[in-house]
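Incomplete set of chains, arranged as in the complex.
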Amino acid sequence: MSKPKTIGVLTSGGDAPGMNAAIRAVARAGITKGMRVMGIRRGYNGLINGDMFEMNLRSVSDIIHRGGTMLYTARCAEFKTQEGLNKALQVCRDVGIEGLVVIGGDGSFRGARDLSLLGLPCVAMPGTIDNDIGASDYTIGFDTALNTVMEMVDRLRDTSQSHDRCSVVEVMGRRAGYLALHAGIAVGATAIIVNEVPYDFERDIVQVMLDTAKTGKKHFIIMVSEGVGGVAKLAEDIQQRTGIESKATILGHVQRGGSPTIRDRYTASLMGYHCVELLDQGIGNRVVVLKKDQVLDLDIYEALQIKKDFPVDIFKIAHEISI
Amino acid sequence: MSKPKTIGVLTSGGDAPGMNAAIRAVARAGITKGMRVMGIRRGYNGLINGDMFEMNLRSVSDIIHRGGTMLYTARCAEFKTQEGLNKALQVCRDVGIEGLVVIGGDGSFRGARDLSLLGLPCVAMPGTIDNDIGASDYTIGFDTALNTVMEMVDRLRDTSQSHDRCSVVEVMGRRAGYLALHAGIAVGATAIIVNEVPYDFERDIVQVMLDTAKTGKKHFIIMVSEGVGGVAKLAEDIQQRTGIESKATILGHVQRGGSPTIRDRYTASLMGYHCVELLDQGIGNRVVVLKKDQVLDLDIYEALQIKKDFPVDIFKIAHEISI
């Protein structure tokens, strides 16, 4: 494959803070390397419908610090059909798009692979707050979401402490407990409940709370992953069993927004740049990832096979220092 | 009455950011004026049980910026009985407490009045995030809670915008819509729904959204007061009726915590100081309030009669500039 004259960039799936930094890096690097860069709106929908615009250096000014995505995002059922793929390819041919950067989760990666196999070189990079991509140690948005959770729970702590209460907090992560684990460590949660590690209500919550209460602790945070859910019931059970007043809070979509942290802006910038470097060499069908703190790229198909092992050792440490 | 040798200070009811600034002002002003100041724990419970400690100048160091209350807070059923009141008075006699500062909501004011009538001069000041005290234009904690709501909804806005969604947000305020009104204005909510103003689903939400959508707006915030509630159902109805994807979020107890804003620290400091000045002159049975931006005091009984008029004119302005 040869260097593309025009590339496109889109964001797909759930939005994540840092996506704008990635878009900016893609646009700036592309233009600097002499390409035309098209900003495609609302994920694969924009590709199918030709909803896009040519970006210049200033199109991405003053967006690095904004949450969300300036290109908007959406899921796209049509794109999963052969007809949708064909439409998208036709639009690319019409516009002259010869390479594509896709920022999103693993659903978005599949689309990038499909297009690559059909002849349009695509490079994907992980943008999702859940950090649930097996191929990458890190996904854009994770750090911002974590800090948002942490700040919200720090506020809950104030009121839990004033009232000698237990806060049962549900954080996002339908399929993965990384947000709960990291945030749980950072706020000093008495217990962290995730799908990946079986738990026993009596042993892992009640007994830990009662033991800790004996040392003088009077307020508690129980961190629960969305995939486990059921926090309202859990708060009731805890209150009934321990006698400690317990309140449930579901942090909700607030976790998806906000100005990205330095880690997300920085990593997104390097990943976005790397995506363009690949396309610039005519390389497609790759996922850009962070492995052992380095920006690398992998074959999309192989990347999609990689499972992530939940760090059970860190989970145990969390428990040991949160007494 | 004469100048008290010893005064007590307690926080009662729901906690509110800025309570620590008030406690600090009471302790410092009291000690500076030559009094002994007792910090009473967990509201009227501490008064009944003698759970208190003598404060010195350093007891309140480095607390002005902390959320919650260093004296803890709780509701106290026993205190509403004659027996509870008698116990509290006996403890005060035993300890030598000759004046009391009570920081809390109107439930707490009633206790302060009861004690005052029984001979213990009490001065109360409004500490509640709801701003629902008729006698005072402002209650400690309101500004911090508002800024917390605002920051959370600013985050929601990012993700609503990326996805062309409607966010239906429930904010605290079981009996009063001030948080919803002020926050609604500050985040540019398309509609604000409070108990104080009847609303029509079709006219005030659906039609406004559809009209605004015609001008190009694609994401929306609907701000709902806790007293109205029902945001999950409301989000469903909006989605069904407008075709715009809608998500409900209940902000929850996060709104009660956090480092107090300047307005809460500043106002709490002046109010706390004023409480001590009153006790120093042997004056009790007063509530310290903010009226027209000035710190004043009123008779507790009279203060409890004052109703707050919901500012319907401002509510209308909010609607007019949020199209």
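A and B label the chains in the order they appear, each numbered from 1.
Note that in this section a contact is a pair of C-beta atoms (placed from the backbone, for glycine too) under 8 Å apart; a residue touches a chain by one contact, two chains touch by 3 or more.
None of these values were measured; they are calculated from a predicted model.
Asks: When 2 copies appear, how many make the full set?
Replies: 4
Note that in this section only the chains that are shown with their structure count from here on.
Asks: Using mean CA coordinates as chain centres, what's the chain A-chain B distance in Å?
Replies: So the centroids are 36 Å from each other.
Asks: Which of the residues in chain A end up touching chain B in this complex?
Replies: These residues of chain A touch chain B: 11, 15, 17, 19, 42, 66-69, 72-74, 148, 152, 154-159, 161-164, 167, 247, 249-258.
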